[in-house]
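Excluded from the complex is one protein chain; the other protein chains are retained at their positions.
A, B and C are the chain letters, set down in written order, and residue numbers restart from 1 in every chain.
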Amino acid sequence: MAAVKKMTTIVFLGSVRENRMGLRVAKFMVKQLQEANQNVELFDPLEMPAGLLTKPLHHYQDRSTAPQWLVEADKKLRAADAIVVVSAEYNHAIPPALSNLMDHFPCSSFAYKPSAIVCYSMGPFGGMRAAMSLRCFLGELGCLSVSNIFGIPTVQNAFDADGKPLNDRMISGAKMLITQLDWHAHAMANHRNAVGIPS
Amino acid sequence: MAAVKKMTTIVFLGSVRENRMGLRVAKFMVKQLQEANQNVELFDPLEMPAGLLTKPLHHYQDRSTAPQWLVEADKKLRAADAIVVVSAEYNHAIPPALSNLMDHFPCSSFAYKPSAIVCYSMGPFGGMRAAMSLRCFLGELGCLSVSNIFGIPTVQNAFDADGKPLNDRMISGAKMLITQLDWHAHAMANHRNAVGIPS
Amino acid sequence: MAAVKKMTTIVFLGSVRENRMGLRVAKFMVKQLQEANQNVELFDPLEMPAGLLTKPLHHYQDRSTAPQWLVEADKKLRAADAIVVVSAEYNHAIPPALSNLMDHFPCSSFAYKPSAIVCYSMGPFGGMRAAMSLRCFLGELGCLSVSNIFGIPTVQNAFDADGKPLNDRMISGAKMLITQLDWHAHAMANHRNAVGIPS
Partner (left out) sequence: MAAVKKMTTIVFLGSVRENRMGLRVAKFMVKQLQEANQNVELFDPLEMPAGLLTKPLHHYQDRSTAPQWLVEADKKLRAADAIVVVSAEYNHAIPPALSNLMDHFPCSSFAYKPSAIVCYSMGPFGGMRAAMSLRCFLGELGCLSVSNIFGIPTVQNAFDADGKPLNDRMISGAKMLITQLDWHAHAMANHRNAVGIPS
């Protein structure tokens, strides 16, 4: 049996809007992942100077000429074992701030790793419409989204400003998702270590 | 029978990438719409100073404090009869530059009008995966996408840099789409004029 | 101004499962449409002897050799002005009983008419995941789904066995949907009468 290694997860926060709720959800998920014994790093589009995508990293022939923040973020992404997206829903679609940031990186930085979808909305349906597009998007990036989707309706009532959960469903929901993510992260990390990845 | 009026269509171009192919497709569609006797205006995210969405127009309590370009573009959009989106496909999803620009406007500026999807890719599948998300996105915005989808595979071989088509399928494809769009634009414009729109 | 005609709507019920909840929803929608002054006909897959699709109507070279029920149902569909689908959600997808029945008819029987999505589930998300696939499916059939989607969470608590609503949201939800459907049905019927449909 393969050795147990501490997993590292990148959490992509998917909103830069004024008064965004996503930061609450992201803070909560970071904490839950840490309590599940993971290393976690938050990629926040407000703190990464990515404008609307004009040139993804893999289109630079000489990657040393790419923006420094992008090269460094990519290094972290490559080293990670799993991805979590914290996604709002804008007009039943993926928030542009989320896809825009993720589009900056090559598929190879995501591939052969699992991902998990956390989606939320101010209304009753918890962002589940955006989640349907996210399954396709994450699949194409190469990081297969685990079966469970953690949907959070009326997010404004679910967390305080620091990401502290205000109802019981939040912790049990996160646990179920993280359990599936962690299982797949170990399965894939062990297999990457054992045989590498297909060329 | 209602009077025939010249339709006005807004074409949203969905890419700001270096060497974007979308400008070729947009130029072609603008010309085809004009030849079908429409007024056309191109909304190009490279020429509209929208960064990643922090505040859509309808979130300004006093809209006179919103950016001038946004107020003016919204006025044009409200006055239009139909919408065309010219969409690339990034990782099987809607290009962020497209959804980001459209998210700036309230649904009421799109509602009770038809829309048409033109999608393209450098590969064989013509952007049809992004089109599936676009149907949902445009539906939620209120501008129902007509049945036909004009998908353009290997777009780099389909137009020259000025948008001149290099194969016969382009003109027949555009015609089929515009015929459906124009039919619905007249149906809806006539009915808006006759009875207004639901409150 | 075009004359006001009484609209005719076909309601497709999308389940044949034991103890299906869809019949409650369909009964409710039929009643709401009638109260909104529409002629309504219910297409129930339990009452139409369609097995798994082996041959759609438009694949019969001589349509008089097609099953009688199919020919008659198609006649009603062609004469209708609008479509409503009452859809469960099975594994985040369209219930096969719904798509299977609708696939029996040619697109031309649906085209240039509006449609409305009513979706439900026993859980919190009201069938909204299936609705995303339904938008694409209905768009391809030619009957554009109106912007509003009427999603019904915990359907088992929302209606009694006769389709009588058990909470206030049901009637207001149905009204909003029917208002949009009716607007588009009149717009398109008037335009079909005025200019026909594109060949």
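As a working rule, a residue touches a chain if its C-beta (ideal position, glycine included) is under 8 Å from a C-beta of that chain, and two chains touch if they have at least 3 such contacts.
In this text, all values refer to a predicted model and were calculated from it rather than measured experimentally.
Chemist: If I consider the whole complex, including the chain that's not displayed, which of B:20, B:129 or B:186 touches that chain?
Modeler: Answer from the full complex: B:129 touches the omitted chain.
Chemist: Return the single residue from C:45, C:126, C:151 or C:165 that touches the missing chain.
Modeler: Looking across C:45, C:126, C:151 or C:165, the contact with the absent chain belongs to C:45.
Chemist: List the residues of chain B that touch the chain left out of this view.
Modeler: Touch with the absent chain occurs at residues 92, 124-126, 128-129, 131-133, 151, 153.
Chemist: Given the full complex, what residues of chain A touch the hidden partner chain?
Modeler: With respect to the unshown chain, the touching residues of chain A are 1-2, 107, 111-112, 114, 132, 135-136, 139-142, 144-147, 179-180, 183-184, 186-188, 190-191, 194-195, 197-198.
Chemist: Name every residue on chain C in touch with the hidden partner chain.
Modeler: Those residues of chain C that touch the unshown chain are 16-18, 45, 51-55, 59, 90-94, 96-97, 99-100, 102-103, 107, 129, 132-133, 136-137, 139-141.
Here, only the chains that are shown with their structure count from here on.
Chemist: Superposing the C-alpha atoms of chain A on chain C takes a rotation of how many degrees, nearest 5?
Modeler: That pair's rotation angle lands at 180 degrees.
Chemist: Quick check: how many Å separate the C-alpha centres of chain A and chain B?
Modeler: The mean C-alpha positions of chain A and chain B differ by 30 Å.
Chemist: Which residues does chain C have that touch at least 2 chains other than itself?
Modeler: Residues 132 of chain C touch two or more partner chains.
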